[in-house]
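Only one protein chain is missing; all other protein chains are in place.
Naming follows writing order (A, B and C), and every chain is counted from residue 1.
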Amino acid sequence: MRPETRPGHDAERRRVVGRVLDSGPFALRLEAPGFPAHAPGQFAMLQLDPGLERVDPLLPRPMAVYRREGDALEFRFRPVGRGTRIMGSLAPGEAVAVVGPLGRGFRLPEGAALLVGGGTGIASLYELARDSSGPLRVALGAATQAELLGLEDFRALDCELSVSTEDGSAGRKGRVTDGLGIRPGESVYACGPNGMLRAVAALAEEARAPCSVSLESTMACGFGICLGCVVPVRDGFRYLCTQGPVLDAGELCWEDLP
Amino acid sequence: MRPETRPGHDAERRRVVGRVLDSGPFALRLEAPGFPAHAPGQFAMLQLDPGLERVDPLLPRPMAVYRREGDALEFRFRPVGRGTRIMGSLAPGEAVAVVGPLGRGFRLPEGAALLVGGGTGIASLYELARDSSGPLRVALGAATQAELLGLEDFRALDCELSVSTEDGSAGRKGRVTDGLGIRPGESVYACGPNGMLRAVAALAEEARAPCSVSLESTMACGFGICLGCVVPVRDGFRYLCTQGPVLDAGELCWEDLP
Amino acid sequence: MTPDLSTELAGIPLRNPVLLASGTAGYGTEMLPFVQLEQLGGLVAKSLTLEPRTGNPPPRIAETPAGMLNAISLENVGVDAFLADKLPALPPHATLIASCFGTEPGLYARVCERLDAADGLAGIEINASCPHVKSGGIEFGQDPASLSELIRACRPATELPLLVKLSPNVTSIAEMARVCEGEGADGICLINAVQALMVDPETRRPVLANGLGGLSGPAILPIALRMVYQAAQAVSLPICGIGGIRSAADAVAFLLCGATAIQVGTANYANPSAAVEIRDGLADYCRRHGIAAVSELIGALRV
Partner (left out) sequence: MTPDLSTELAGIPLRNPVLLASGTAGYGTEMLPFVQLEQLGGLVAKSLTLEPRTGNPPPRIAETPAGMLNAISLENVGVDAFLADKLPALPPHATLIASCFGTEPGLYARVCERLDAADGLAGIEINASCPHVKSGGIEFGQDPASLSELIRACRPATELPLLVKLSPNVTSIAEMARVCEGEGADGICLINAVQALMVDPETRRPVLANGLGGLSGPAILPIALRMVYQAAQAVSLPICGIGGIRSAADAVAFLLCGATAIQVGTANYANPSAAVEIRDGLADYCRRHGIAAVSELIGALRV
């Protein structure tokens, strides 16, 4: 059983119909008054057609809350399919339903922390970085410069930031995990593609550092009613939407993850 | 059998992917180079999702060509359902597939003509009015001022124009057929709701005036492959997309029309 | 005028015709942030087996055009944990129907017995129609003789109203409905998901780990509506209509075709408040059409 103290677990959740403030290929900002307080690493389900008039795509899309400022909720993403493409081309004022906050987010680090974000996984880490109080290192990687979501925001934080891109268009050329060392006493927090998480988890295990990873899976509901979002752990499955998306790296069956 | 000389019957037709120039709740203008020449009263099928990525709504929507200027194709409509609502909220540059020109349009009047347009039916009449050379009367009616599609354009034509709205917000208060008289020698051309067309046809019959009406029906294809668009005539059915949308008032089974 | 939304399903009085479908509303508590269960007709909880059951490996769900595919495979906490932990957590005035499942008639019957002994249940729905469980399930709902046998096993196991949830994967839904009537079921619920398959052309594998799955959502609504209509023509049992319902207009269509109540399934994922919105929309519809009681709509299709 997961500890019941994980932030966000007992948080109030709600469905709020927000309005688009602005939207572009990598970001969506909504005016969403009434959306309850959330913890870093929690997510929301975004229904781009709140009246269910056009039911293709039918299901809402899970998105980490990148940042909240007042009533403005911000999401960061890459247009990979229909949902994210629509998300990036909404006109200001359009309605979007937001269900959340959902899932168990990150526990705030108690000491030094290393945050590793790959691609769209970066979006789950910004508020954790912002709210951390101990010594902080952040390593961000993406395929190319444009996909280094929110880089400016991380730059403005008091942290040791390293950046890499696979095509070398920004920062070091290579993968975010290349040459990544874990320093003694650091806790590790990671979000990104499974391959990256696997590599980070292996490094953490070697360094005996606690390691929390935020995963993705296909989700229909986001709050425990469809049972669709399982990920394999040592003793069975976890529902990623209610028991995750943040899990301890050590409990996952990495070999069964895609 | 319909005469084979109806304009548009043998016209070349094509599928062209156009780009939105502008769009609003009552009008859509597309840049559609390569769209073949059309005749007044012909229509097009508009597919708002040319790549068939979002298949709800799935089918293209039939729309009369309101006007063509160079490569700009203009459509006028009222947002009544999903398709027309989407049509009215497209961003400039978005792609829309246009199949057409389709159907048999109006034969240009040889003498005096009376054009009667009701509601969105007005859209089918503008080019007929513009291209008519004989004495011309135009009667336009709608529920309310905003739905008098293209009124300014008709005003700029050399014709005797009368306007009515059901709520009295523009022109005479009442229906377009109220007090409508057909003058000797006039041919009648009408497009609008079936109730209005029925009334116009009755007036024309009484006055023994030739009367062409442009009808609507549900359409899946617009060019004869689904056989879905039948309307009842004296000797069976007509396919509205290939044998219409303009039909002789006299051949219709008005009592079987909805 | 406040229209009377109340209806009755197989002897179960319902505040209104809108229920939540089994497997799409968890055990009810998950819905509480979005729906007050007492405001709905009722809740059909996730299907229960005698023992706790783990489902299929992921991926278990996938989106399809206007629908979704699932192969959860009836993962559930088991009937005992349900009665001990889940049932007591529900608001006391919610109308609750339990759903039961087993791989053979005897196992179904034992679940029915335990449910029968519990307090706070308004009825039992037998899930005779899971489209992707390999043993049991689909056979019961697809073969008249097995369906008979199943109902015959469950009927004596409970005095609660017994509803049978039918599979759409049959040649004649009328025939299956008649079997239910003949065996003394109190009502029928239809449809469950339609057996289906999606393939990923990039990996050349089925999208779901299980291969086959069940298709649900708006895509199947016209199929469900047809089957409800055909079943209503065939039997006089009360019918609960299910399949792709997402709006009050959809719900009205099912009532007109002969359903006395409806269940909202996949739409709960798309909008967890869908069921309350449908209930409110039904009231609006009645008001707009001058209908005093929603029950006037049942079977009132003009043909």
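Convention: contacts are C-beta pairs under 8 Å (C-beta built on N, C-alpha and C of every residue); 3 or more make two chains touch, one makes a residue touch a chain.
Being a predicted model, the structure only gives us computed values, none of them experimental.
For the chain that's been dropped from view, list the shown partners it touches.
Displayed chains contacted by the hidden chain, ordered by label: A, B, C.
Out of C:V111, C:I126 or C:V170, point to the residue that touches the absent chain in the complete complex.
Result: among the candidates, C:V170 touches the missing chain.
Among B:P92, B:G179, B:G195 or B:G224, which one touches the chain that has been omitted from the display?
With B:P92, B:G179, B:G195 or B:G224 as choices, the missing chain is touched by B:G224.
Have a look at B:R15, B:R68, B:R85 or B:R130 and name the one touching the chain we're not showing.
In the full complex, the listed residue that touches the missing chain is B:R15.
Given the contact definition stated above, which residue among C:G67, C:G123, C:G187 or C:P238 touches the chain not shown here?
C:G67
If the hidden chain were put back, which residues of chain C would touch it?
Considering the whole complex, chain C reaches the absent chain at 64-67, 69, 142-143, 169-172, 194-199, 201, 203-206, 211-213, 215, 217-223, 225-226, 229, 244, 249, 252-253, 256-257, 285, 300-303.
What residue numbers in chain A mark contact with the hidden partner chain?
Interface residues of chain A facing the absent chain: 55-56.
Kindly note down the residues of chain B that lie in touch with the hidden chain.
Touching the chain left out of view, chain B contributes residues 12-15, 47, 50, 52, 55-60, 97, 99, 217-221, 223-232, 236-237, 256.
Everything below uses one rule, namely that only the chains that are shown with their structure count from here on.
For the chain pair with the highest number of C-beta contact pairs, give its two chain identifiers.
Per-pair contact counts point to A-C as the maximum.
If you average the Cα atoms of chain A and of chain C to get two centres, how far apart are those centres in Å?
Here chain A and chain C have centroids separated by 34 Å.
Between chain A and chain B, what distance separates the C-alpha centroids? Give it in angstrom.
51
Would you please write down the residue numbers of chain B that are in contact with two or more other chains?
55-56
Which residues belonging to chain C are in contact with no fewer than two other chains?
Counting only residues that touch two or more other chains, chain C contributes 65-66, 218.
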